[in-house]
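For this depiction, one protein chain was excluded, whereas all remaining protein chains were kept in their positions.
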Amino acid sequence: MSVIHLVVKEQPSVPLEAECISPDSFAELSNDEIRALRVYHGKRQCRVDDFFDVDGEKSDHIQIHGDVGRVRWLGRAMTRGTLQIYGDVGMHLGAYMKNGRIEVHGNAGDWIGAEMKNGFVHIHGDAGGQIGAAYRGSLRGMKNGTIIVDGTAGIEVGMRMRRGTIVVGGKVRDFAGLQMKGGTLVLLGGAEIRTGAWMTRGTIISLKPIQLMPTFRTSGPMNPMFMNVYARQLGKLGIDLPFDRRSGSYIRHCGDMSIPGKGELFVWQS
Amino acid sequence: MYWGGNPAECHPRHFTKYTLMQKSKFLPRGRKDRTMALVDIRATKSAKAADIFLQVRPGKDFEMITILRAMVKGESIPESQIAETGLSLETLEDLVARMKAAKFGAIFFGMGLSMTRGKHMNSAALLTLAAEMNAFTKFVAMPMRGHGNVTGADVIMRWQTGYPFGISFNRGYPRYNPGEFSTVDVLVRGDCDAAFIIGADPGATMPQPAIDHLAAIPTICLDPHVTHTSKLAKVHITTAPAGIAAPGTGYRMDEIPLPLKPALNSPYPSDEEVVRRINQAIAKMPDWMPEGEPPMVLSQV
Amino acid sequence: MKITGGKVYDPANGINGEVRDLHIVDGKFADNANGATGGREIDATGMIVFPGGVDVHTHVAGGSINFARAMTPEDHRRTQAFIRTQSRRSGLGGMAPTTFATGYLYAGMGFTTVNEAAVPALSARHTHEELSDIPIVDKSSCVLMANNEIMLDLMERGEYDRARDIVAWYVWAAKSYGVKAVNPGGVAAWKYGHDAKGMSTAIPGYNKLTPGDVVTQLARIIDDLGLPHPIHLHCNNLGAPGNVATTLETMKHLEGSRAHIAHMQYHAYGGDDWSTMRSESAQLADYFNAHPNMTTDAGAVLFGDTVTITADGPWQHLLYKLTGRKWGNLDVENETGCGIVPYTYKPSNLVNAVQWAVGLELLLLINDPWRVFLSTDHPNGACFWRYPEIIHLLMSNDFRQACMKKLTPAIKGKITLPEITREYTLYEIATIMSAGPARALGLRQKGNLGVGCDADVVIYEEDKDIERMFGHPRYVLKGGQVVIEEGDIRETPEGREFITRPSYNPDTEAFLKPIFEDCYTMSFENYPVEMERIEHPTMMDCVDVD
Partner (left out) sequence: MIKESSSPNSGSSGNSGNGTELKIVKNATCTFCGCVCDDIELHADDVRIHKAVKACVLGKAWFLNHTAERKYPDALIDGKEATVDEAIEAAAYHLYKADMPLVYGMSNTTCEAQKECVALADQLGGLLDSHTSL
């Protein structure tokens, strides 16, 4: 398997928009053509090789080495291949993506996997806000796919998501699962406030106690069957979701009653 | 209803000119025909004007509005949950009853709501509550805009670019993303490499990292005074104060434009003239966009 | 300047596809004999020449469309972006285009004049600011009057002459061209959560004044004042099943007056509820055909996403409840109100399917193309830049039949469209998109290729693909200037604004001032829009109406 390597040679002084750095656009291009692809340094139109050394060609496997924390829209709408980043990465990573895999060995910015349709994103460090969310004004966030963040995440994680799974290892900030319409949000490290606010459907699972919105109804402890299924699925991804009633149980809360919604929020108690 | 605002001290004529005191065709007794509720984290001067004052615990506005949304629809919320907001079930039941009984309800919300934790979602919550109230009676909601002509900026940006604020023209056409293109975020991250500041003094009001970035890049400042921003700026130009010595138009918070009638002649040029001359000077320079190669449109997929 | 060899369609002068040369001097059509020589010559051989399009009813500027822009950032992101050039500002198209883009999009499909149909006087200053930022096209506007409480109070008291003076004063204060009436009485009642549906039931808040009275008197006032454009009427009960009865009753109230019925599609329904809703366009067209005092525009619906905006506040609240989507509401003191709701018309939805058919039926069943005009009530039925699709539907029965196959099966028996075989000719299209609306607006210099008229011309390459042909004219000239050429925007001149000044009793201001100060929140002196705020104002004279 051939891999295209991009190594940061020049740090952008203002944000760099590089939606062309994506397996779909690299797949059929020669090394020269990849180097010449257009990126936007603020308002300036530049070439990929103004900022990166490029090694390799014609492949849908890309590795980026170095700090790309100021580089936005990497892997935008990608449908295939892999994008591996060794370093921090900027906003809108994998936004609108349809398939393929993105792996980040570092931290990531806001809007990761925003409005994605399918695919897999794994951030080994911390992430920003609005993961898998809907862009402003849009009614639908991610439609399917999986996003895993090992570290913490920012506000509005999974905002208006329809389907798919988001797992965050560390603590998330306010409004996780805001206006959620479906899918699963797993919070291994708990959350700050307003989790599940205005949700209509979907499932939020928290392994740490969280502060609930006053408009959620508590219906007592239970270990639903589907948790076994989730646990098995997530186990394959290296995530340990408890479901054994000998070690504890989930308290189920429903809401948000202000909508009124039929979302479910499970909080683990060992 | 006023929420998170203190009109008695910040918009002193709001009560007399627009909301409480005016006698009108359908409310001939003026103040007597009206009920005012105030929601805030402390009893400001405005509380004296109110029939009901509801003291919400700081940072609990979003929860309180969401409870109201549920109660308006007949959902019952446990007293213990309501107590978290600093209010009682009885108080909120009374409020909901009064809201439903009103012939025409209006909610004005201030920065105590829109600039505290939750920010735009707090405003969204109140706007949604007002919308949902229309299932029972007529209800509207409006932000209490602060200084001067901030409404005009909002309105003009909307008709010229489609968006109210937080806009990027980096690709030659307007794009919008608050958080990404909004000024505090841009400055704190150090995204921009020059700044043009007009009719504002971020050097006095913004977080320190933002101010530090403004000082580090070429900042241009237009103001009738030499401000904190002017002092850290590369270039300051003194201009005539709008509405006092410069003519033009200003928008009221309800998006009604009004003519500005200056009483003084300023020795300084107007903002309009200076910005136009900067535009003309830039127009003489070679265009930044390479000819024949327009930027790619980054549209929704 | 000269345009030679084109097949000319100029209904105002009875020219139907004859090959003619057009001469242009100083932005107007000239007689060849006047020595119109020099300048550019456009060889239009084999091409089709129309007068520039005129939109009699659209919403492109003002508080409501600007609210709609703020409400739909998701649409701006997916729509056509106009990238800035050294000679042209950037903009965005879509459901609620930005002002600059509005000019580019209208001119891009050959339209050179638009009538902003709904201006609250209180935000007239704002509307004119936006209108002056719409490049290329000429503009006119109609001020909203049918829910102005000062006028309603006068009508209630039977003070007709005073009401007439007040209307005239408002037209001039707003620097408007015509008068729009929206849901007479209903929008005023909406301030208290009510509506006014029956033509002969007193308006809530009034003892005896009915919507019917308002319609009759306002139409008469406008004729008495001699405004070039008659009452521009949005009837009561818009959008509701069974509302054809209200519409017919309204039309009876208009006998003896001139009237333009806006977006008739929304007022032509039978049935008792959403499940039994059906088309009553045939009944309405019959009545309309027999009453030459009226003109109308289709307010046609096309399937897809749009945003609905109308001064009809109560209707918009209902639509919000039906869709469960976003809703914006604006109340304008004691003058009017407005609601904004994004909406998607779907062929699988019975109500939407009926609406789609009714718009086309009216265009096909009203037999005089001089009295029914192309419109989608932009952006309500669809965006204006989709007009070429409607032209295609009108010109091709085969296309209509093919489109009908996509409608919900429940549509059977509820519409007349399947039985209609009429196909529009180019001459008739030129009538409904240009000559007719220009005449209805009283703009004699528009929609007319005759000597002395404004040299607004659109030149198409003949194309079997009707949508492509009308969507991509080869040349568009505005006032003799080539603004569009081969799909490119060449020039973006500023447009003009048409205004009119009806006369009113000189004591009107003295009468109005104390009332005004009682019920408005701004100063009387600051209320009228100054002439200097109008971009290239062009005064149109009032006319004698028999």
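Going in written order, the chains are labelled A, B and C, and every chain counts its residues from 1.
Following the convention adopted for this analysis, a residue touches a chain if its C-beta (ideal position, glycine included) is under 8 Å from a C-beta of that chain, and two chains touch if they have at least 3 such contacts.
Treat the numbers as computed from the prediction; the structure is a model and nothing was measured.
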item: Which displayed chains the unshown chain touches; value: A, B, C
item: Of B:104, B:136 or B:169, the residue in touch with the unshown chain; value: B:169
item: Residue among B:59, B:86 or B:262 touching the omitted chain; value: B:262
item: Among C:66, C:90 or C:281, the residue in touch with the chain that has been omitted; value: C:90
item: Contacts of subunit B with the absent chain, listed as residue ranges; value: 10-14, 17-18, 115, 144-154, 156-157, 160-161, 164-172, 174, 178, 181-184, 186-187, 191-200, 202, 217-218, 220, 222, 224-226, 230-231, 233-238, 241-253, 257-272, 274-279, 281-283, 285, 288-289
item: Hidden partner chain, residues of subunit A it touches; value: 13-15, 41-44
item: Contact footprint on subunit C, counting only the chain that is left out; value: 84, 89-90, 129, 522-523, 525-526
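In this text, only the chains that are shown with their structure count from here on.
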item: Per Cα centroids, the chain farthest from subunit A; value: C
item: Dominant interface by contact count, named by its two chains; value: B-C
item: Distance from subunit B to subunit A - Cα centre to Cα centre, in angstrom; value: 31
item: Separation of subunit A from subunit C, taking each centre as the mean of its C-alpha atoms, in whole Å; value: 46
item: Junction residues of subunit C, two or more chains touched; value: 73-74, 77
item: Of all residues in subunit B, the ones touching two or more other chains; value: 169, 171-172, 176, 289, 295, 300
item: Sites on subunit C touched by subunit B in the complex; value: 61, 63, 66, 69-70, 73-74, 76-79, 81-86, 89-92, 94, 96-100, 122-123, 125-126, 129-130, 133, 149, 190-193, 205, 317, 320-321, 327, 329, 331, 334, 518-519, 521-522, 526, 530
item: Subunit A residues within the subunit C interface of the complex; value: 135-139
item: Subunit A residues within the subunit B interface of the complex; value: 13-15, 17, 19, 38, 40, 42-45, 73, 76-77, 91, 96, 110-111, 115, 129-130, 135-136, 138, 174-175, 178, 193-194, 197-198, 213-215, 256-260
